[in-house]
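Right, one structure below, let's go through it.
Right after this comes chain A.
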Amino acid sequence: MGLHHYLILSALLFAVGAAGVIVKKNIIAIFLCIELMLNAANLSFVAFSRYLDQVHGQIFVFFVMVVAAAEAAVGLAITITLYRNRRTLNVDDADLMKW
Partner candidate 1 sequence: MIATYLPLVPQLILITAGILVMLLEPFTAPGRKGRLGQMAVIASALAAYSLGFQWNSTPRTLFHGMFIVDNFTMFFQWLFLVITAIAALVSIRFNQREEIERGEYYALLLFACSGMSLMAASGDLILTFLAIEILSIATYVLAGFKRSDAHSNESALKYFLLGSFATAFLLYGIALIYGTSGSTNYQVIRDVGTLPGQVQVTAVAGLVLLLVGFGFKAALVPFHAWAPDVYQGAPTPVTAFMTVGPKAAAFAALLRILAQALPAMADDWTRLLWAVSILTMTLGNVVAVLQTDLKRMLAYSAIAHAGYLLIGVVTNTGNGFGAVLFYLVVYTVMNLGALTIVLSLSRQGDKRVNLEDYAGLSRSAPFIAASLSVFLISLAGIPLTGGFLGKFYLFSAAVEAGYIGLAVIGVLNSVVSVYYYFRVMVVMYMREAADNALPPEPISPPVLAIIAIGVAGILWLGVYPADILNLASNSALTLK
Partner candidate 2 sequence: MQITHILSWLTYLPAALAAALVFFPGGSARALKWFAVLGSTGVFLLSLYPVYHFDPGYGGMQFVEESAWIQAGGYSISHHLGIDGISLFLVALTTFLTPLALLASWNSIAQRLKGFLICMLLLETGMVGVFCALDLVLFYVFWEVMLIPMYFLIGIWGGEHRIYAAVKFILYTMVGSLLMLVAIIYLFLANGGTTFDLLAVYQNLESGRLVLSHRAEFWLFMAFLIAFAIKVPIFPFHTWLPDAHVEAPTAGSVILAGVLLKMGTYGLLRFCLPLFPAAAVAAAPYLSVLGLVGIVYGALVAMVQPDLKKLVAYSSVSHMGLIIVGMFAFTLQGLEGATMQMLNHGLSTGALFLLVGMIYDRRHTRMIANFGGLAHNSPVLAAFFLVVTLSSIGLPGLNGFVGEVLALVGTFLRNRTYAAIAATGMILGAVYMLWMYQRVFLGKVTDPANAAMGDIRSRDRAVLIPIVIMMLWMGVYSAPFLRRMDASLELVQKRVHDARAPEGGYQVRQLKTPAIRKSDGR
């Protein structure tokens, strides 16, 4: 298993996540897809880190995870306020502002 295997997997994960963001309608699901994309990046970091025989990349991953957690907190809060006001979790309903 060489570096590029990991990279390809990472790319695939990233693509799946990106596609999910576009395909999914539920806000939570979309957010999960985004998490998937972040983790795809994390995978690359770890893979590179191993390949380069460094620790930087792995440290970066920790930061990313912390950030993702923070984002999740804020994101859920936002989702909840939206749900309170609009009684929906469908992202397509959030189209008050356009054009």
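Candidate entries met the following condition: all candidates are chains of the complex that A comes from, given by their letters.
Just so it is clear, contacts are C-beta pairs under 8 Å (C-beta built on N, C-alpha and C of every residue); 3 or more make two chains touch, one makes a residue touch a chain; residues count from 1.
In this text the structure is predicted, and so the values were computed from the model without any measurement.
Touch between chain A and the candidates 1 or 2 in this complex is found for 1 only.
By the touch criterion given at the top, residues 7, 10, 14, 17-18, 21, 27, 30-31, 34, 37-38, 40-41, 44-45, 47-48, 51-52, 54, 56-57, 59-60, 63-64, 67, 70-71, 74-75, 77-79, 81-82, 84-86, 91, 94-98 of chain A touch candidate 1 in their complex.
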